[in-house]
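Right, I'll just put the structure down here and ask away after.
Here the complex is missing a single protein chain, while all its other protein chains stay put.
Up next is chain A:
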Amino acid sequence: MTLRILAAVMAASVALPLASARATDLEVTHWWTSGGEAAAVAELAKAFDATGNKWIDGAIAGSGGTARPIMVSRITGGDPMGATQFNHGRQAEELVQAGLMRDLSDVAEKEKWKDIIRPASLLDSCTIDGKIYCAPVNIHSWQWLWLSADAFKKAGVGMPKNWNEFVAAAPALEKAGIVPLALGGQAWQSAGLFDVLLISLGGKDLYEKVYAQKDADAISGPEMAAVFKAADDARRMSKGTNVQDWNQATNMVITGKAGGQVMGDWAQGEFALAGKKAGTDYACLPGLGVNEYITTGGDAFYFPLLKDEAKSKAQAALASTLLNPATQVAFNLKKGSLPVRGDVDLAAANDCMKKGLDILAKGNVLKSTDELMSADIQKQKEDLFAEFFSSSMSAADAQKRFAKIIASAD
């Protein structure tokens, strides 16, 4: 038995270099390392390997905040990978302007990306000076409230239908020893939660006034004050979470230790991995059940400019593989995100994904904060909300400081 395994391993180690000698190796870096994410990325690798090339996985553990500096310094330092994940938006803007990234316009034209990618704003974020520099792979929206059926049963209250009912149910949950709202300690989660409150409670117009037009009156206005008030509620409800990573917080919802979590639809991958069923074991409320709008940020692959001819060809092959209908379905089902093309069949999608697809079809989409603001402003915002959610800073003070940060945006 062991001998046979040994023989197989040896055969594999001999076969591997042979296979890769014919195919072109392409190193792809990304930060998809949680259980559900890893399963999804394996689908991409499988599809790319089927084209005769070889996917060399360069997963970087930690969140995007850890991985992006490594990716950027590899590209600027002259050691570019074959392809790399970024969130589409302004994260790679300067790299493109410095001429370090590959223009994908030829692939995009051949495959008619303009016609198939939906919503069109996704491709717009990839376009700089009329040229396309990235291949979007999925749509991730932040605006979801995940609720644990077990937790509410234990507390003896009905499942809330929207944010206000959830806030009202919080004391009952607390009495049952359940943390009402799970919120991981990392800064981006606090900032993300606030943005969700802004869109869902403040509505589309307020969101656009604040982040797109950066309207000073709206930012200091009473509508915004109400959003900060809601953030104050969320802060009270999240006391006692005591975990760092988002998937640990999601796990609290899965195991019924927490009532709910505001997190993007990537959380769904974790529910699926734990064998939970949407609608019975957990519920999802897009737009917190108030304003059903979603932002269409997400992940995209960027391709550094390479000198190697064979590798450039492999990059083009990868770009077209990523947008292939079959790949889109396989990848997004595992990832819990929505496909970037409207013409694929997602019959296998679960309840929550169907809700997301509906909203997408209705066109209730907004640009994500990644697309509207630079990394610098985002980071300052993260610092502010990290402080807000862990201290007793008053909502009014937070609003003042928030206004100052947005006013300095470029």
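The rule we apply is simple: a contact is a pair of C-beta atoms (placed from the backbone, for glycine too) under 8 Å apart; a residue touches a chain by one contact, two chains touch by 3 or more; residues count from 1.
Everything below uses one rule, namely that contacts and distances are computed from a predicted model.
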So which of "Sugar ABC transporter permease", "Molybdopterin-dependent oxidoreductase", "8-amino-7-oxononanoate synthase" or "Response regulator" is the UniProt name of the chain that got left out?
"Sugar ABC transporter permease"
Given A:Lys131, A:Lys214, A:Lys276 or A:Lys379, the one touching the chain that is not displayed
A:Lys379
For the chain that got dropped from the picture, name the residues of chain A it touches.
65, 68-69, 72-73, 76, 91, 93-95, 98, 185-187, 190, 242, 244, 374-376, 378-380, 383, 386-391, 401, 408
